[in-house]
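A single protein chain has been omitted from the complex, and every remaining protein chain is retained in its original position.
Moving on to chain A:
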Amino acid sequence: MRAHSVDKWLPRLIIILIAIFLLGPIVATFIYSISTVWVKTILPSGLTFKWYGVLTADPDFIPSTLRSLILAVAVVLITMLVFLPVIFYANVYNPKLKEKLRYLSILPYSIPGIVLVTGLVQLYGSLPVPKLLILILTISAICLPAFYQSLNNAFMGDDFQGMFEQAQLLGDSKLGAFVRVVLPNIRAGLMVGLLLTFTTAFTEYVITNIFLTGQYETLKIYMYRLMNTNGNAASVLTIIFFIFLGIIAFILIKIVSSQKRSVKE
């Protein structure tokens, strides 16, 4: 009986401890973002939303947000226009290429950011190509694993070669068959892949900061700079980041669960 009781309560206790461990800093950051002063006391001296006003009034806030957006949208476009057709081709027509892609997609995990940046500077630093473009291409490559895996799963369910060829036999062009038949049937995997790509690019810090030596200040770089000058405003930005990622996670969960429902039907 006693053992049964421990079996019941121990997992719950562990989960509660993990939840406190994970949520504690977020709650503390939020409280710090709305506190007037919180130094050497257990609780803040007072509460205020003025730091939200201070952050949004900062002339660097909107430009850095736009820079992050530009970077993320450019990476998403490259992913759609370059990686998507390649992953489709590898999955449907060339399993050997798929194997190579699988290994290639693991590479960004195994190469530390600093090594990647050093290599990039040496290889492309002297080329007459805008560094921002090289940065966008590099981040696109870093986003490949998540995008590749999301799409790979999407291609597993159906006979996409048969469907793609059938659409052409029914009179459609290759592009028409791809847009009208392939894309709607990988919609969920594609959306998940693109959202993961967007968030990875939007929140990227290491490579952007080192490769462009702070000249292209994204929201993440701005956040780290803010930490040294105004802790409360930096907390506000952290909370905004958290809410933004929370919304993306919510959309991802919705997409995945809606796909499951349609399968059950």
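In the analysis below, contacts are C-beta pairs under 8 Å (C-beta built on N, C-alpha and C of every residue); 3 or more make two chains touch, one makes a residue touch a chain; residues count from 1.
The definition used in the following text is that contacts and distances are computed from a predicted model.
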Among "ABC-type quaternary amine transporter", "Na+/H+ antiporter subunit C", "Sulfurtransferase TusA family protein" or "FAD binding domain-containing protein", the UniProt name of the subunit that does not appear here: "ABC-type quaternary amine transporter"
Residue touching the undisplayed chain, where the options are A:I142, A:V181 or A:L219: A:V181
Touching the absent chain when the full complex is considered, from A:D60, A:E99 or A:D158: A:D158
Touch with the omitted chain, as defined above, among A:A167, A:I221 or A:I239: A:A167
Absent-chain interface as seen on chain A, which is shown: 158-159, 162-163, 165-173, 176, 181, 184-185, 187, 263, 265
